[in-house]
Each structure stands twice: as structure tokens, then as C-alpha cells.
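A single protein chain has been omitted; all remaining protein chains appear in their positions.
Labels run A, B and C following the written order; every chain starts at residue 1.
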Amino acid sequence: MALPEDDPATASAEAVAEAPLVEAPADTVAGEVVLRLTDLVKTFPGVRALDGVQLEVRAGEVHCLLGQNGAGKSTLIKVLAGVHQPDSGQVEWRGEPATFANPQAAMKAGIATIYQELDLVEDLSVAENAFLGHEYRSFGFVRRGRMARHTRQILSRLGHGEIPPGRMVRSLPAAGKQIVSMARALSHEARLIIMDEPSAVLAHDEVGNLFRIIRELTAQGIAVIYISHRLEEIREIGDRVTVLKDGRTTAANLPARDTPTRDLVSRMTGRTIEYVFPDRPTDDSAGADLLQVEGLTRTGEFADVSLNVRAGEIVGIAGLVGSGRSELLETIYGARLPEAGTVQMDGKVLRPGVGAAVRAGMGMAPEERKSQALLLGEPIYRNVTLATFGRYARLGFTNAAKERAEADRIAETLELRPRDVDRPVRTLSGGNQQKVVVGRWLLGGTKLLLLDEPTRGVDVGARAELYQVIRALAAQGVGVLLVSSEVPEVLGLADRVLVMREGRVVREAAAGELDENTVLDLVMAGSLMEGAPA
Amino acid sequence: TSNETPAASTQTKAAGNSEGNNAPGKKVVIGFSAPAADHGWMGAIHANAKAQAAAYSDVEFKEVDGGSNSEAQRSTLGTLIAQKPDIIVVLPHDGKEVNAVALQAMQAGIPIVNLDRAFPDALASRLVIKGDNYGMGVSAGHYIGKMLKDKGVANPVIGEIAGLEIPLTVERSEGFKAALATYGFTVKNRRSAEFTSDSGQREASQLLQALPKIDAIWNHDDDQGIGVLAAIKQANRSEFFMVGGAGSKLAIDAIKADNTVLKATVTYNPSMASSAVSLARLIAQGRGLGDLTELQVPKEVTLASETITKENASSYDKLGF
Amino acid sequence: MSDATPTPTATPERPQLPAQSPPVDPAETAVAGNKAGSGGKLSWWRGDGGDGAKRNLGLIGVLAALIVVGAITKPDLYGDPNWVWNNVLAILQLASVVGVVTVGMTFVIIGGGIDLSVGAIVALAGVWCTTVATQSYGAGGMIFAALAVGICVGLVNGVLISYGRLVPFIATLAMLVAARGLAASISNKQTQVSSSTFINDIAARKVIGIPILVYILGAVVLAGWVVLNRTTFGRRTIAVGGNPEAARLAGINVRRHTMLLYALSGLCCGIAAIMLTSQATSAQAAMANLYELDAIAAAIIGGTLLSGGRGTIVGSLLGVIIFATITNLFAINGLSIEAQNMVKGGIIVAAVLVQQFQFKSVTRLLARNRVTTAT
Partner (left out) sequence: MSDATPTPTATPERPQLPAQSPPVDPAETAVAGNKAGSGGKLSWWRGDGGDGAKRNLGLIGVLAALIVVGAITKPDLYGDPNWVWNNVLAILQLASVVGVVTVGMTFVIIGGGIDLSVGAIVALAGVWCTTVATQSYGAGGMIFAALAVGICVGLVNGVLISYGRLVPFIATLAMLVAARGLAASISNKQTQVSSSTFINDIAARKVIGIPILVYILGAVVLAGWVVLNRTTFGRRTIAVGGNPEAARLAGINVRRHTMLLYALSGLCCGIAAIMLTSQATSAQAAMANLYELDAIAAAIIGGTLLSGGRGTIVGSLLGVIIFATITNLFAINGLSIEAQNMVKGGIIVAAVLVQQFQFKSVTRLLARNRVTTAT
């Protein structure tokens, strides 16, 4: 896989004043304008999510939307998809003013959407999910054969012909679900396909697949709006970029390939990012073994994994989606029972169960924020202190003021926006929700942090903050075990890296000894091997 | 209930006072089905039937649960019929709803003794023995009417605490209304409880709240009356008198003691279950009633609803349940 | 580092495990084989095959256990095949009315709602179709009245819930109270006898040895199964209950669909009203008491998720039959109601435990099997 040339890590330190709206001439893209938004405004109670957005999308282009967490990207596309109604502003669709009163109307008009949050029905099959709402049918009966055939066709196009259309979606892992989401978008006869962070749960090879499809689509003159926080992806697939900040368009139609990263970043954040990864300590400051895992096994997930984490050390685990990293973390954390092997904290074998792990000083930020981590209806501060409210309590009585103060500090550190910690988490943007999940364990008292995809959907700026915090915690003697599908993140942040494949650790080395290509080779070799006869 | 209540305390007819009928005959199996006993009166029905059957050496008593609604009762009756007893005593949840099953049994040659709540179809039973719900309301109405007339109350405020709103309750209320009407009186406020003491308390407390001044109350059921009396005491009210229903021991005692507002109760006696079993045995054995000239048990027996007051209370001691 | 027990893959001394030659130890092949076993380049999924089917197997096990208990306690009766056959029919007849209601309830619950008013709707429809006025139109009029009342009341429920945004629990509870009140006022709190022999014969007649009521139950269950599993309406019901937001985003008119679900439940209640009226040859305002509880319990025992999105018609049917069998068992044994209730509570708990046990062990067995086959 090609690596992006222009790494965000090289962005300069120079602060950039907020620039007025710039609009680059659209010489790079030839197609006619299919979608034009002018002065779009959308408010939620207490928040102006869109505050005069301009956007112009041409047929056959990949138009990227950039913006910090909470900038209004998802809100914008939900307006386009007919989910939200704008308060004011014009939507011009294929030359004519349009309003999409509901998702159906948008679909009819030829706009298909892959939403940021998975929108699948767990107890329906892959085919039924792909065609939900526009099933093949006659006299009310579902034409299952036809639907299955068409679904298989779409899935093969997506490079996943092996997923049976009749399979219940419940049994697919997150990446598989993402593919079904994409299949749904492709099942429509769409003129415009909107993708809201489709790559967040995809691994490298899947992203390659996705890009191939996007190129096919654009070659047919279909327009694509692509949202991602990974700048390298935007450079690879995008044609033009529109940048949102605080619900306003701060730059429109920048050429995706040539615009300097520091320009993009500064338009998104109003400042530049110093550097992405904090320096590793020069001396080997790591202390004694904190966590020792011996021969941990769960059939079908991972086998015979042994590893250790020392105090003050950051250990990263790289691997493909489905290589069993999440399960490993959950097992270490006591959320799953191992079939064999032991987990020791500070030299003591842990009893099974999350409670014992937490008491021993572990904390885990799980992979799926909505299902595993958040109380969506509860205020932010209560989510931040979900694991620790007991520490602030006296005689069983909670201390809300203290909790708020602590949560406020986390909110500030992680640039949560809006920063009102009494706001229900439900109303936060995806990336900000993720910050809440990670922030929970940054509160004091944790000795070992298990982080599963901590930066999923988090914007460039906040990501830098998060790295700083993690490094700072390590400097204080906290051990960190980090799982990430983004290889540069693992390599850049961790002191030591384990590479996992098919549930086994295939390589362990100091981060400095590995480079991205080596890791990718190790990881990919696995998937090549699987095809070969054992 | 059989295990604790000694047979003497249930209203059975002691074997041996009408010799002819008590002489052992051929062995018979008597089936029995009545709604689940969830309050005193129904409990007494079950207890009486069982105790009366036990008093006969020639009777095998087969009780199936009547469940909590007609449907359950139909179903269990079906299984009872399949076991072919000699005769079945049925107290239906509602005569009309169980009619079809009873008819089926009669057609299959199993006589049915219909206890208390009548089947609409005359062919559905061999014998009907029942209380008089309408008459009960009439008795209560007359007692209250007469008392108030005697006191010279011109425009009395009369309250009524009915039972669960099933047809028999409606009948009672109609009788009550009709009897009061003969005095020119009407019911000012009527609440329905559920034959339980807590529901009696609940409804009575609201009735008392609705009527700041009352002259008389009729409460349909003495079991729920425990709660009604409690509510009256809790509200500190005593300007009226009350008439009960059914005739429980507690009520009779209270009437005798005359220290509450309860001055009378009109009977609706669960002793009918004992009589039903006795008569069922005779029918199954093909015998008649000793004191009657006829060779067979008659087709219908309706109990009179009597009024128990302080004056006659002691003679009802035996029948209180 | 875990130098104490150097695992081959993790020690830095053996770093360059060549990607081309993965260590072939037995455990490894087990894992890899397991993965490759389901074919393709990524076998991402766990077996999901017949989750519902397995659960139903558990229910059939429970049913079998109940029958065995019956045979042990009453060997004389169970010795007679004729009696046994009749008993089966009796159980099915007992199950028929609640069964029909449960089919509708299953749809509502799968669709993310609940319908507490089913018993009341049955009563209202029953009472309505047995008024003197309705009966004067003959059996056809009565059937029409019952179905129309059922559908209309269901529609009112549906409108209140989907367009009035009332919580289903509250809306249908209000309907329960109101419909029973209306039924009482129509019937004047009297039991209304049905004089239509056509109606009364439905419960009394058999065709080829099987009661008509059982055929009706069968037809409703079959129709329910087909609608749930083979039509867009059914599949969308699962979507609406399992993930209403996703359903909305997919362009499904969630509100209209929700409304129709309650109408469907009302229709089932209308059918049940005819059946029950026929059984009782009469109707009254208090009939079908607490059917809501029976139907919900049957659906849940049958594997329907109370929070919506999952459930099977066959499971619900088995749930109803299990409850009917328990009632029948008690009747045969002549248990007193209090003993019966105590035992019943225990049986329900045991049934669910048995079913869960079954389910889990079967899964584990299959999983183990898979591993063995793969190696």
C-alpha cells in the first residue's frame, strides 16, 4: 500500500491566523456541479451546528470534507440525506432547488449515504440490510433469491464475495458491518454517495478496496463526498477539499493533492499542530513489570499470547482487523474468561472479572464507544467519571462538584467541544464522544491503561493532545497497552511494538527497529498465507 | 383449607340427623369445580364441599381447580369430564360462559349440580342450588329503608360498596335499588371493591371522602367489610350505620358486640356447597330427599337471604364462615 | 519482558519469524484451520445458524419434560392412546385463543412495542359482536363486527403511539381500561349469550378429528410466520424494532409501520374474540382477563426480545403450548390452586433454565465439533 507522502507529523509550528474563506479555482475537476449548498444553517438546542455552510460538489469528483470534531460534518451530511431539516439556506440539487423532507426523498433523488454510526439491523441478514427500505419484492413478498444475487454481486465488487448474503449481520465484526453499510449505499442507483468516516473501522487493505470502488464510481460520473480525519487518505483519493470550522466553511474547493498540510490543519483548527508524536524519553526510564500475561488463549480469537508491560512504558499492538487484539485486551481486562493462561498485575495473578482488574489499577477504553462505553443519555461529566465516581464519593455519597471539576479538566485537555460537561453525551459529535471514552481513564488512579483504538474518529488536533497526555501519563509511571489499526500511530507512540496476526504475536521489537512497511508486510503476510493450503 | 379448619367449624350437616339419607349407599365419585378460592366466601365454599364429602363414607371427592377465569374452568372441567365421575358439582365463574361444557357433560350422561351461578340453559344441569343475589340486595334495601324511615330521615344519603363487577354483583345492586325505591330512597354513591379487605378499605375511604355526611351504607361482602370498617374507623366517622353481606363470623360477632357501625348483615350462605354435595350424592345414588315425598331430588333450590341483626345473631353462630 | 517463560513468538531473540513459515504447532493449526474452515480469505463471523431454531429445540425439550411428568404422575391416563390424543387436542384448544393473540403480540414486541390492551380488545370485540343488534345480522355480521372492532381499536392504539408519541405501555394501558369500560357499558355488565349456531359450532365442531379452533390457530400461526419471514412487512418489522433509527435512515416510514403493527395485533384480537365467544357461547366485559400477561409471557418464553428486534412465531407458539400444557398437567393431577401456583412458578423458572442450558450446551458442542473437524 502506498504511503502518504505528506505526513501530518511534519506540520510546522508556525501559528496561522484565521484566514478568510478561500476558494480555489476548480480547474482540476471537469464535471458539472451536481450539488450546491449556500448559507446552510442548522441549530440544535444550545448549539449552532451549521452556521452558513457553502459547498459545491461536481459529478465524478471525490469531494472531501475536513474539520475538527464537532465542526458539523455529520450534521451537514444528515441535512443532505434528509435526516435533519436545515433552518435556513439553499440546497441546489442538479441545478434545481431541493428540500429533502425525509431520508426517502433524498434516496429517491439519488443521494446515498454511509453514516458515521453503523446503521444496520443486527437481526436481519446481510442482503436484507443492504436492501432495507427498497427490497426486491412482488406482492409484498421479498424476492430473496434476487436480492441475494445482487448483494453477492455488490459484495464481490467490494472485494468481499466471501460474505454470505444470508448471514445475520449480528455475527459480523465491526469491519464486516462497515462493508455491509457500503453495500447498502451501492445498492441504490445514486448520483451522489456520501461517506462519513467510512475508514474509521477499516484496516489498510480494506481502505485500498474502498478506494478502488470509489474510483470506479467516480469514473461513472458519480460524485462522492468523503469525510475522514486521516489526511493521507484525503490526499490519495480526494479531488477537492472543503474545510469546515465551527459550522462555517473556512475554505472551499482546495486541491486535495497539493494543498500543504499546514494550510489544511490551520484552516481546520485555527492554529498549527506542533508535531504529532511526543518524544520518547531518551533513557530507558521504564520501571518494573506492571502487567505480565502468560500463554493467554481463547479458541478462535487468539492463542498462547504472552506479553508484559512495564511501568511507564507504552506498548503498542499492531495487526489487521480481526487479528484478535480487541479480544486480547478484553481478556486481559477480565471482561472475557481465558481458556488458558494467566494475567498478573504487580506480580499477583488477577482473579477473573473486570472488578478485580479495576481494583488492581487497570482501565480500558473499549473499541466500540456506543455499545461498550457510553451512557448516551447521561451528562458528559457522569460519563467521564463512570469508572471513578466511587473515588470521589464519601460514605457512598457522590460528590458531583468534584466530578464536574475533574471532567471539566479532561474536557479542556482533550478539547472537547462544546465544553459544557452537563450536556448529554448523545448530542456530541462522534469524535467528541470518543474523547469522553478515553478521557474516562485519564483521571487519576489508573496504573495500567488498555486503549483499544483510542483515536478512532478523533481529529488531528485532538489527536496530538491525546498523544501528549498518554506520553505524560507514561512519564508518571503509568503503563499503557495500545491497540490501533493505524500503524504509524503504533510506531510513533509506542516504545515497544507487538505485531499480531491470526491471534498470535508474530513479532515483538522496540518501536525504533520497525518501520511501517515491515509491519504491514508482517501483517499482510498473514492474510496471504491463509489462502495457501496449510 | 381442609388441613387446618376442623370439620366442625365448616358448615356441614352432621351425619345422622335424617337417618334415611345418611345411610351409606353405593360408592359414588363426585367431581367438584369452583373458582379459585381467593377470599373468605369462596374459601368457605371449597371447605364446606370438601368437608361434607368427607362426612360420607361412600363418596369419593374429586376436586379440580376452577382457575381464575371461565376459560381455565372450562378446560379443567373438560379433563374432569374425561375422567367420568358419577356427578359433578360446578360453581361456574359465570354460568353463561361455562354452559356449553356443562351441557356436554349432561349429554355424556354425567349429571351436573349447578351451584350458585345458574346456567342459562335448563338442560345444562340436573339440579340448581343457589343463593338469591337479587334477594340479598332486597333484604339489605329493606333493612336500611325501614331503619331510616323509622328514624324519620327525609332525604337520606345512602352509600353502597359493591363487589367485583360481575353479573351477580349487578343483580345484588339491582335488588338493593329496587327495595330502596319502595321507600323513595336512592343510592347516592356506589363504589366497587374486589371482595378483598384492602380493596374494601380503598373504596370505602374514597366513598367517605365523597360523602361528608352519610346515613347508611350497604357493603356487599363481609370479607371486604373488614377493610370497609377499618376505613370508617380511620376516617373517624360514625354518623351512619352499615349493613354487610354474606354473613361471616367476624361480621356476626361485630353485630352482636354492637360496637361498630355494622348493625346487620344479609346472608348469602356458603353452606349451599355442603347441601350441593349432599344432594349430588343422593342424585348419583338415585335416591330422594328423606323429608320430601318425591322419589327424586328436586330440580331447583334457592336459598333465602336472611337478615342477621343483633337480636337474632346468636342463632346464626353456626352458619358464620 | 517475560523472560521467565520465553514463548517462541514473543521473545526478542527470535524476532524475525519469517512471515513465510508460520510455526506449525497443533494449536496454531487449530486456530488457523478454524478460520479457514469457513472458507474465504476472512472468516469473520461466528456461527449464527438458527439461533432461534436452537432456542425452539430447548422449548420442545421443556414440552417433552412436561409430558414425561404427566405420564409419571398419571400413568393410567397416559396409558390410553385415545385419551392422550384427546388430551393433545384439549391442550391445543386451550392454547388456541391465547395463541392467536400471541401471534399479534409477537409482531408488536418485535417491532419494539408492547400491547397491554389485547385482553380488553378481545372482550370489547366479543361483547360488540354479541349484542342483540349485531346478532341480528347473523354470523357474518358478528364476525365482521369482531374483526372491525379489533382493527379499529388497534389502529387507535397505533395512532396514539406512533403519531401521538405516547409510550406504548401507557397508551395500551389506557386502552385496556377504556375498552373494558366500554365493553361493560355496552353489555350492561351482563353476559351476552351468542345464539348463532354457526359461531357456537366453531368451538364445538371437529374436521377430520381435529377441532376447528386448532385449524384457526394453525392458519394464523402460518400466516404470521409467512408475513414475518417472507414479506417486506415482516422484515421491516424487525428493522423497526431492532434499530428504529436505522430503519428511518433506510427510508422506512417507521410511524406508519408501527401503527400497522398495532392494527395487526387488533386484528388478531378480533379473531380471538370470535373464537372465545364461540367457546363460551357468550361474551362479557371481563372475558379474556389478563390475556396480555399470558401473551407477553408466551412470546418472551418463546425467545422474543422484550426490547424488540428479535423473535419467532414458532417460539411464541411453543410458549403458548407450554403454558397450556402446564395448566392441563395441573388439571389432570387435580392440584389445589395454591399448590398449583407455587409449582407453576417453579416450572416457569425451570423451563427457562432448561432452555438456556440446552441452548448453550448445544452451541458449545457445535463449536467443539467445528474445531475437531477443522483439525
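Everything that follows uses one rule, which is that a residue touches a chain if its C-beta (ideal position, glycine included) is under 8 Å from a C-beta of that chain, and two chains touch if they have at least 3 such contacts.
Fair warning: this is a prediction, and the values are worked out from it, not measured in the lab.
Here one chain is not drawn; of A:Asp39, A:Glu117, A:Glu465 or A:Glu516, the residue touching it is A:Glu465. Shown as candidates are C:Ala53, C:Ala71 or C:Leu293; the residue that touches the absent chain is C:Leu293. Within the set C:Ala283, C:Ile301, C:Leu317 or C:Ile332, the residue that contacts the chain not displayed is C:Ile301. From the options B:Asn189, B:Gln296 or B:Thr309, the residue with contact to the unseen chain in the full assembly is B:Asn189. Against the chain not shown here, subunit B presents residues 1, 4-5, 37-40, 42-43, 46, 165, 188-192, 194-203, 205-207, 209-210, 212, 223, 226-227, 229-231, 233-234, 250.
For subunit A, the residues touching the absent chain in the complete assembly are 15, 18, 43, 45-48, 246, 270-271, 273-275, 278, 333, 335, 353-355, 357-359, 364, 366, 371-379, 382, 386-387, 389-390, 393, 396-398, 400, 405-406, 408-410, 412-413, 415, 417-424, 440, 442-446, 461, 464-465, 468-469, 472-473, 476, 478. Listed by residue number, the positions of subunit C touching the unshown chain are 160, 164-167, 169-171, 173-182, 184-185, 189, 285, 293, 296-297, 300-301, 306-307, 337-346, 348-349, 352-353, 356.
The definition used in the following text is that only the chains that are shown with their structure count from here on.
Chain pairs A-C and B-C differ in how many C-beta pairs are in contact, and the one with more is A-C. If you average the CA atoms of subunit B and of subunit C, the two centres end up 40 Å from each other.
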